[in-house]
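A protein chain is absent from this complex, but the other protein chains hold their places.
Order as written gives the chain letters A and B; numbering starts at 1 within each chain.
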Amino acid sequence: MKPLLRLDGVTHRFGGVVALDRIAFALGEGEIVGLIGPNGAGKTTLVNVITGVHRLSAGHVYFNDERIDGLKPDRIARRGIARTFQIVQPFPRMTVAENVAAAALFAGHAGSIPEANRAALEHLEFCGLLSQAAKPASSLTLAGRKRLELAKSLALKPKLLFLDEVNAGLNHSEMDHALELIRAIAARGVTIVLIEHLMKVVMKASTRVVVLHHGQLIADGHPAQVIADPHVIEAYLGRSYAAEHFAGEPA
Amino acid sequence: MSGRVVIGLLAAAAAALALGLAADNYVLRLATTVGMYAALTWSWNLIGGYAGYPSFATAAFFGLGAYAAGVLQTSGLPFGLAWPLAGLTVAVFAGLLGGAILHLRGHYFAIASLVVADVLREVTNVWTGVTGGGMGLSLPLLSLGGVNGQARFYFTAMLMMAALGLGISWLVERSRLGVALRCIEQNEDAAQVIGVDTRACKVAVFMLSGMLAGATGAVYASWVTYIDPTDVYDVLLSVKPIVMALIGGVGTLMGPLVGAVVFLGLEELFWRNVLEFHAGLLGLLVVALVLFLPGGLRDMGRYGLLRRLGRFLPWSRKIL
Partner (left out) sequence: MLYLQVLLNGLALGGLYACIAAGFSLVWGVLNVINIMHGSLIVLGAYLAFFAHQVFGINPFLFAPVAGLVLFAIAYPLQKLVINPVMGRPVLITLTLTFGLNLFLDNLMLKFFQADFRKITFDPPLGVFNLGGLLVPVDRVMATATGLALVGALWLLLRNTQLGRAIIAVRMDSQAAALMGIDVTRTYALAFALGAFMAGAAGALLSGIFPISPVTSSVYLGKAFVICVLGGLGSIPGVLVGGFALGIIESFGTLVLGPELALTLAFLLLIALLMFRPSGLLGRRGFQ
């Protein structure tokens, strides 16, 4: 099966730091992939590079077999890759509905402004924000803003969706809601990459897990496999812990 | 269009008609100036209000349009061709300039746009063969039936420019470009992420702004029949439209008209009497405006004044 997204030797350097070091992997359609790694591992940088926010220093990115590295973010959005931001970025003086409609109008390829408005309401309903449609985006709570981010991303009609820490700052019940939404989105045929700190979420939601550490890909496989991988444990918890608990296994 | 806007427009149209028919030349001249500045403010509002880029390029566009039309007409072209061509020339210039400086934000963009007028002025000064340099350029006088005919003709011409400004603004507000600009103004990075080609949108609106200001400059040149670089590239031509937009409401449809009328009305009423220092008083007005009414006249509601006036004027606009 042809991969939806393929990364080949992707490297990103800035100011003398190698933020991403020859990353290579491929994603197939329909997967839900968890992208994990300790703080500063390069997860958000990777998403930024794929979505055109940062330029690659080396390597290539292919989406549906077409090269997309070097394209600007708006072009990439129009091709069907969407992402949410850790620090949520709405259009503050527009209403919730207008925020989503704008997304539908541009990369969502809506034929007209009224059509974009209609699509917006649908997406808002899907994300449970319909009741807040007429409120200014700046008045939403954090959980609401995260859902708005999600609704906007969906309005882009993405084939591939990067969810960057959608669960940060949410309480348990909000998190469960979020997980349900994620599954519902996947069920619609969207390939999802979840960037997450929370292991519980990653284990529950993903079919596959990829681990970054210091800009390098150190593990890639089934969730249960990956979390037992000593390299991964070492990355999160340090060499001494790993040595202590996995004495005798290759480091 | 909302009912209030329609009423406002009809009232303005009626006033214009009455002026054109009945007024004496002095009043007509004043009204022509209002039309001119309304057009310039609508021009500024496109890039400064809708897109949120604080442009000081209005003087550059205006002056370039004036000289383009002047040079074309002294080469024999009739004004009917010279004016649109001048507008087009400035649009192209704005496109090139925009490509060069619209990636800058905030202060850097403001400075770059401010400096352009200076550069154009100096180039005009030096290119004596074509532009007459510092000695200025005389335009052919159009035979329009005496002083009264002239006054009416130019009043109508500037009215057309103002109408053009309003028309372009109205169309932009309702178009996808308008939505894109509002997104850019509120969060340019987020706009990119949702698929807006921010560069193309900014350049497009800058070109519209340039064309409008340039065409207005062209009409001005014929109106005054003699232009020189210091006159048409004056920085006040960039600053006054901004002040007018601030008064009337930045980023609104009718704000430019309201601002132009209020500002020029004030200027006429008070400062002709204080001739010597009126520019200084203008400075004080600007300071007071920014400190007390940064949102324009509607901020007067804050102070309990003219609350009803504030409600009547069309401030808000739906974007989608």
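Structural remarks
The definition used in the following text is that a residue touches a chain if its C-beta (ideal position, glycine included) is under 8 Å from a C-beta of that chain, and two chains touch if they have at least 3 such contacts.
What you are looking at is a predicted structure, and each value in this text was computed from that prediction instead of being measured.
The undisplayed chain touches these shown chains across the complete complex, B. Although one chain is not drawn, the whole complex shows that of B:7, B:27 or B:119 it is B:119 that touches it.
Of the candidate positions B:23, B:88, B:111 or B:262, contact with the unshown chain belongs to B:111. Although one chain is not displayed, its contacts with subunit B can still be listed: residues 48, 54, 100-101, 104-108, 110-112, 115-116, 118-119, 122-123, 125-126, 235, 239, 242-243, 246, 250, 276-277, 279-287, 289-291, 294.
One rule holds for everything that comes next: only the chains that are shown with their structure count from here on.
Those residues of subunit B whose C-beta lies close enough to touch subunit A in the complex are 176, 179-180, 182-183, 186-187, 189-198, 319-320. Of all the residues in subunit A, the ones that touch subunit B in their complex are 51, 72-75, 77-78, 82-83, 85, 89-94, 97-98, 101-103, 105-108, 113, 116-117, 152, 155-156.
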